[in-house]
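Pasting a structure here, questions to come.
What you see is the complex with one protein chain gone and the rest in place.
Each chain gets a letter, A and B, in the order it is written, and its residues are counted from 1.
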Amino acid sequence: MVEQSIYPKDQEMVITTSQVNFFYGPTQALFDISLLIPTKHVTALIGPSGCGKSTFLRCLNRMNDTIPHSRVEGEIFINQKDIYAPGTDVVELRKEVGMVFQKSNPFPKSIFDNVAYGPRIHGEKDPKRLAEIVEQSLQQAAIWDEVKDRLHANAMGLSGGQQQRLCIARALAVGPKILLMDEPASALDPKATMRIEDLIGELRTNYTIVIVTHNMQQAARVSDYTAFFYEGQLIECDTTPKIFTNPRQKQTEDYITGRFG
Amino acid sequence: MAKHMQHDIDKLKAKIISMGEAVEDRVYQATLSVINRDPAKANAVIKGDREIDDMEVEIEEDCLKILALYQPVAIDLRFIVAVLKINSDLERIGDLAVNIAERGLFLAGQEKIEIPFDLSAMVNLAEKMVTESIDALINHDVRLAHHIRASDDTMDAMNREMYTKLKGMLLTDPDHVNNLMHVLSVGRHLERIADHATNIAEDVIYLVDAQIIRHTPELYDE
Partner (left out) sequence: MKTNNTADKFILLALRLITYAIVLVIGYILFDIIRHGAPALDWQFISSFPRRSGAAGGIFPAIVGTFYLVVGTIAIALPLGIGGAIYLAEYAEQDRFNTVIRLAIVTLAGVPSIVFGLFGLGIFVLFCGFGPSILAGSLTLACMVLPTIIVASEESLRAVPKGFRDASLALGATKWGMIRTNVLPYSMSGMITGSILGIGRAAGETAPILLTVAAFFLPRLPKSVFDQVMALPYHLYILATQHPEADRIRHMQYGTALILLLLVLGLSLGAILIRTHFRKKFRW
């Protein structure tokens, strides 16, 4: 359903999904999703509540595995490897594909320990190396200046927007190439939201980002490509300017103009 | 939220249509004043320009408000952009109608002269194009819009014919040069009105098909 022609001819695709169907027990939530995610660009997934965009996102790092009786059909290739092939190391996958959640969930540890958690569980013990990683990640998440003098303070004392940027730093600390963001700014005030959006703009030079958002203006501001989901189907995917000035499908247009959903 | 926006968009549509109809009327009255040498009609058109200008300002402000408050996208956005441009074209047509009326005022005070070419045909075509352009907007009628673009060629041909005939008349009837120049002006104004009507038609095509079709004369099918 998605034409390769919307992308420039030599655009590399870090994620390729083909005919993906997803089931929660007997209920089917995703129908034949074939979507390409171009490398080092921001792709936004939009659609009304319950349309499957978050479900699809969670398929990309196999977080749906934690849901009992769930099943995936079809193929998802990340860096040319089928991530649902038997014998796939899910731990390695999640090092490659990081995730930031809607409700920021910093651990009730110090800021340092939050960011160092990922590297530590993957075996990094050297304190100097850990300190380097923590500083780098906090820098990349544009929060280093605000916390560099209190790295050992409890992370729960940060504001909502700061906590979310901390969670981004934490995700970056394990060194992923792809960042999945599930409505990262929906619980934040406008100023904090703007900072997250600016951050996404900066991160896109080094990371591939897939962002689920129910805020269409945010998708318009932040993404290069936008995919519209409805009732478990991929209705349309195109460059963001095209989607918001002249989408091809009437359903897409009805949704983005607010006629429904 | 979409309800408020839809309501404002509907109101805007009604306003631009009513402005279109007012401008149509001005053109009709102005050309009548020339053909029938009727100074009263001419004056009415000249005085009525103020109203057209006020309508233009109001529509532009409404468009800005909708853009700022609702951040419309896709077809809604294209509609606002189209209305802004059509608004400006309509106001120019109104000004041209005033120019025609001024010529009519002058010619009414002169003795009647023979017009060697078919001014009425140009008048009718110009009026038809204006009317059709408004219809195309109301009905989102892309075929009609393409038809208007084709009519512009006819108008240009008539304009060239007018020049040729008038040049001939100037050689044979030099005493009436002044009046003939005014008639020439009227013809030119009509041609300009047709151009603006064509712009409106192209804006309608942009609105419906999202194709910006200006400057591509050959890109239409009939």
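Convention: a contact is a pair of C-beta atoms (placed from the backbone, for glycine too) under 8 Å apart; a residue touches a chain by one contact, two chains touch by 3 or more.
Not measured: the values here are computed from a predicted model.
Name every shown chain in contact with the chain that has been left out of the document.
Spelled out, the missing chain touches these shown chains: A.
Among A:R170, A:R195 or A:H214, exactly one should touch the missing chain; which is it?
Answering carefully, the residue with contact to the hidden chain is A:R170.
With the missing chain put back, one of A:Y84, A:F107 or A:W144 would touch it. Which one?
A:F107
For review purposes, identify every residue of chain A that touches the missing chain, sorted by number.
61, 63, 66, 68, 91-92, 94-95, 98-99, 101, 103, 105, 107-108, 117-118, 121-122, 154, 156, 167, 170-171, 174
Here, only the chains that are shown with their structure count from here on.
Could you state the distance in Å from the CA-based centre of chain A to that of chain B?
Result: the chain centres lie 52 Å from each other.
Applying the document's contact rule, which stretches of chain B touch chain A when the two form their complex?
So the residues of chain B in touch with chain A come to 1-2, 5, 71-78, 210.
Per the contact definition, I'd like the list of chain A residues that touch chain B in the complex.
216-217, 220, 243-247, 253, 256-259
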